[in-house]
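Shown here: the complex without one of its protein chains, the others still in place.
Right after this comes subunit A.
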C-alpha cells in the first residue's frame, strides 16, 4: 500500500520537499541571483522566451530555484505570470526602430547598413576551456566604430521588394488575438500561431522546423534574409491619448526567412511565376536558432503542404508548449490505480476470467 496510505501522505510529501530543498544548497558554494543574472545570459534568454515573461531578474531567480532545470524554471515563471493582472498592451512597435546589436543576412553579401556580427558564439571553436582563457574577463572592451545609425537600419526585405521579387501583404490592422486570454480555436489565426510559436519550447520548435525543411513539408532550404538582435523600445498608451509612454527596451531576435515559392495567381499568359514568400520569427532575448525555426513553422502553417504534420496547426501548436508537454508527460508518475483497476477488469473480462 505504502504510496497512498489512508494517513501519512502529508508527512511523506513534506519530507520529500525538504530533502529536495536541502539538496539545493551545497554548503560553501551558494551563488546569488545577481551572479546568475550577470553570467547566464543565454539561459535567461531561453527561459524568458519560453515563459513569455520578460524579466531578467525573475528569470535568474527561477534558474537558481530550479537548480538550472529549464522546464522547472519556465514553469515557475509561467505560474508567476498567472498572478499578474494584465493592465496594458504595448502600442505597436516597429522593428525598424530596433537598436541593432547584431544583424546578419545569409542571402546577400553586401546589405545596406552592412553585416554586423555583434556578439555570437557562431564562430567559436567548441573546445572545453579548462583554464577559462575564453570565458575570463578582458580588460579592454571591443571597440566598434560604425557610420550608420543603429536604430534606423534598413531591412534586407526592402531590397527584394524594390526588385519586385516580394509583394508585401496588405497591412492587417485587426486587433491580434491574445492566446493568454482566449484559448486558440481552430483553424487558428496568424496572431495566435505567432504567439504560440514564440513561447514554444526551444527544442520542440527547432525539431519541428528542422523536420519541415529536411523532408516533411516544404523540404527545401529557406534563405535567411535577415536575423537581427537588438534592443526594441516599448511604449504604452494607457489612456488612449495617442501620447504613449516609453517603458523601456526589451531584447528581441527577429528573423525574416525568404522562401522561394509559386505566385498564388497565374500571370496574364497563364503561366506560373516564381516569387519569394516570407516566414517570420520573433523571440524575446537572443534566441537565434529558435527564431529561425519559428520562421520556418510560420511559413509551413501559412502555406500547408499535403499531409505534413508541420502544416497542421493543431499538431504544431498543441504540442510545442513546454509547460503543457512536460506537465502531461510527468503526470504519468501520479498514482493511477483507480483507472488501472478498471483496465484490469476489462482485460480480465476479455480473457473470460473473473470479470463476469
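By definition in this document, a contact is a pair of C-beta atoms (placed from the backbone, for glycine too) under 8 Å apart; a residue touches a chain by one contact, two chains touch by 3 or more; residues count from 1.
Going forward, contacts and distances are computed from a predicted model.
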item	value
Per UniProt, the name of the complex member that is left out, chosen from "Carbon-phosphorus lyase complex subunit PhnJ", "Thioredoxin reductase", "Outer membrane lipoprotein-sorting protein" or "RNA polymerase sigma factor"	"Carbon-phosphorus lyase complex subunit PhnJ"
Which residue of A:20, A:186 or A:245 touches the chain not shown here	A:186
Touch criterion as defined above, residue of A:75, A:166, A:276 or A:299 at the omitted chain	A:75
Absent-chain interface as seen on subunit A, which is shown	1, 3-10, 12-13, 75, 78-86, 179-183, 185-187, 314, 318, 323-324, 326-331, 334-339, 341-347, 349-350, 354-356
